[in-house]
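Right, I'll just put the structure down here and ask away after.
For this view, one protein chain was removed and the others were kept in their places.
Each chain carries a letter (A, B and C) given by its place in the written order, and its residues are counted from 1.
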């Protein structure tokens, strides 16, 4: 059932990624970050990427190194600044990376809108703030709203706990975060999971991401540490 | 934890319902219909109701009898016409009930928007059809969209399989349908469940409707049949 | 897309039965597709999907991985399809609420949606929810979402009404379900592609291209 592919390894799973592609990367800080898939993206070599992710890398994790290596032209995120986001900070200050700062709820809802076929929506979030400057707005039932558009992607990289052969995913605790909405918003979705179980082994009532949203799954029983520090010397 | 109330019986659960209230009723035909809560609404007596529900009653079920008894001023639904929707058909033809016919996906998304704080959204569904006449539209990325507004309610009546003491709900199979979005869209939500289990007995990963959306729960171990035919002696 | 009609030459020399139309639709559905089947004739398509085709059925009332009707003893009132008919659950199935289910449809994730129709226009407009009779109780269900949401929307219908009027028309006279949403029409007499460039004959059954043009009063293109 389904056409979800079980990949041999993360590099096989991500496949061809074109220069200039828009890539969504799940996770909220380290929780739910598909570290091995982003490491594979580093290895794969695509450049000029637009990355949609809540944060912009921690320490020497693979997303931070994508930025360090000049592979990211633009970040769309809500909270790039972290105590250890030195690579993003430097790239932002030098102008090497462009930033679209999006309130986190708008980020989540715009990604959800892309997956759900919504053309645009009105939200009160951000009205009257610098982040809504230049955006259309209208008053609805006495409340000022801003018009926000969906965020689509070419590729979504997400991390879940388990997948079955149909590509259904279940997550673990707050590592669920952006995975389900990103999986639905991208033309192609790749999931890194702790374990692949036989089709039929997941409770259909508890499936969070139905397999229709998942193109490839790769089992990574022992993921890279979330804040990988690259060996130096 | 939480302030969800465990009610003694369905009438106690629905509480005071004002004349003219907007009431959402879950279910897709008989599946997931909160029959005992609607029966309680019949008994409670509120009139001039606006009912939001996918269908408009089957046979002599309590929703059909609400309509028969002139208690419903307006139906908002996608598919009122059923082989056995004689009470709605008669009320519609006589002008006793007003109908707002909404494409089912718009119905679900407008209800979802109410719960999610979305002021309005653009969707391609319905563009160029009689159901979009008089509505605002705009072309986004080459596709014509219609502007749709949220549907809020004073009360939502839903049916789930199990609840815990915190008001968390899980559903059963396709009886889930409108329950989760309606629970979030109403100022007050009442759930009829087959079984109430102790808080902590539901898997937090598998909760479908978090207790924050549920104001009262009533256990109905043996619900009324879905297409109740009233005794006519 | 696999065109299996070459394997069934009989079909080309006579009009197709409803079962044959359903089989013809099924033959065009790529293995591994996610498919939504409308109520009525489209439902028959499920019977013609090869077991190994890996096609997954979506039902808009909240399920992926829908299986066939249950044995009468195993009917579960909580497990029904969009026509409110009891169905079953296949391994790998999942349940979701109505907004998530329509998001799946409206977001373009369903590969093929098969619908019935009262009329389809040469440019792909669809009319399938209302006969426009005054006083009739209207009902639309998911028709408008299904029509415009799927990656590919196809229609199964007889080419003519019972009184012989064409259902494939220059312009729909009945209330529309969607504008320019239909790609292909499977009928008893022909398979036709419709779209911005008008209708084109893909295949005929017991009739000819010229006869079809006369019958429909339309100029029809040819697929090369």
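The rule is short, and it goes like this: a contact is a pair of C-beta atoms (placed from the backbone, for glycine too) under 8 Å apart; a residue touches a chain by one contact, two chains touch by 3 or more.
Keep in mind the model is a prediction, meaning the values are calculated, not measured.
Across the whole complex, the hidden chain's contacts among the shown chains comprise A, B. Of A:15, A:124 or A:200, it is A:124 that touches the chain left out of the display.
For the options A:175, A:193 or A:216, the residue in contact with the chain missing from this view is A:175. Contact with the omitted chain, checked across A:81, A:135 or A:187, is made by A:81. When the missing chain is restored to the complex, the residue among A:4, A:106 or A:168 that touches it is A:106. Seen across the whole complex, the unshown chain contacts chain A at 28-32, 54, 78-81, 85, 88-89, 92-93, 99, 101-109, 111-112, 123-131, 144, 171-181, 208, 226. Touching the omitted chain from chain B are residues 1-3, 112, 114-118, 164-166, 168, 184, 199-200, 204-205, 207, 210-213.
FYI, only the chains that are shown with their structure count from here on.
Chain centres computed from CA atoms place A at the largest separation from chain B.
Chain A and chain C have Cα centroids separated by 35 Å.
Inter-chain spacing, taken between the CA centroids of chain B and chain C, is 30 Å.
The residues of chain C that reach two or more other chains are 89, 95-96, 102-103, 105-106, 149, listed in rising order. Within chain A, the positions touching two or more other chains are listed as 116-118, 204-205.
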